[in-house]
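Structure, as structure tokens:
Below, a portion of the complex is reproduced, with chain positions unchanged.
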């Protein structure tokens, strides 16, 4: 396990040296946080969702992050076009199926994107990834519901990763990353992260930053998820008692100062 | 009046236990703050504005909040579709006619929404609610203008509530809530609230949280408006002197820590 921690810490150093350009087609609720999280971790964000430029912007980027948080029929077409261009140019793609299972539009969009775009890393909560896995799903908005604890995240992650030939990252109280065989559990984070909107979206964006720098989806998923978890811990220590507004700013503070040494000290990675 | 304060404090407890899912079709300027305010007060936010899912998302929600802050022709149709679904399923609807009176599009959209959707709580500044009441209106952007002090908020609130058969909530230096007969004035708040964008939108979202939990529009309007006013007072005490950026975060901090005891101590409710 020390090897994985070392690799993840090194990945952060590589990311900060590389400054990858990350193209995000994402929702208008948390997009500012995604941009600031990307800048904080050492990447450069670009947001562009019109069909007339989506593929062009992807083609100059190091990674593409697709997030369907506030999808509409116009942007779904852009997501597919950008994803196809990324596949064509071997640019890694992170997919965050926000709210999959909650509406026909989200379900159809999720299916369409998965049918037409080869995904490098799929990141969501257990509800969303279970939907993708074709299991029953009870969605309460875009946050994971308590009932979701009933699912076996490890089994779901492995199955989805095998089915889609991608890395699956299921975030929750314990995060699970799998490539279909290997499974890593991450025990960083803080419950207050669920009281700030966009911590999931930011995690997907961070995975995009790592994968844009490294081109290794597994380490990228571990790095992105661990970065947000550790940032949440540090943020709670510094500002959590004040309230969720201060905690929100402190997450970005922590990401902006996160370094390899903190990753080494704090990362709680466990091969399952 | 003690009864109303008690009921409002109790409403906050109920809200925090209920964790209502609140569907927001809102503007892209303040949507992140609305989501974080909802999480802070104990609700769960979902934003979805495409016509292909708006009614579906409403149907799984406890309340719908419609806000025309950055409306466009695509989203107005979604607002109407979601509103009709809410009416059909007896899900309460909060309507925030941002900038009503400022353009033909906003005026037409306001009329269309009011003609097709039965509103539970209408919340706006005196300019906006006066427009709804069919009075002359002088709008300066989306913030209430000083000249609006000339209107009689109590008379406007009563008239609109009677005409539309809803609760009217007019926010300003003194907030006025009416169901057409009963009138409550709320004297919480701080002038700096008008120097942060979205405090009005957040108030409407908070009313949505209360009404989703309680299904009582009057207490919900009092609860939502008083919550923002009290949060503004606490935020100014903690961070207001530093500037409006710190004050902004402190509003969310205060909402996240607001409890029934604070509501009891601080609420300045007055039956007019």
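Structure notes:
Chains: A and B, in written order; residue numbering restarts at 1 for each.
Basically, a residue touches a chain if its C-beta (ideal position, glycine included) is under 8 Å from a C-beta of that chain, and two chains touch if they have at least 3 such contacts.
The shown structure was predicted, so the numbers you read here are calculated from the model rather than taken from an experiment.
For this complex of identical protein chains, the structure file gives a whole-complex count of 3 copies, while the figure shows 2.
We adopt the following convention: only the chains that are shown with their structure count from here on.
Residues 21, 28, 31-32, 35-36, 39-40, 44-50, 52-53, 56-57, 60-61, 74, 248-257 of subunit B touch subunit A in their complex.
Every residue of subunit A that touches subunit B in the complex is listed here, in rising order: 27-30, 32-33, 69-73, 99, 102-106, 139-143, 195-198, 242-246, 248-249.
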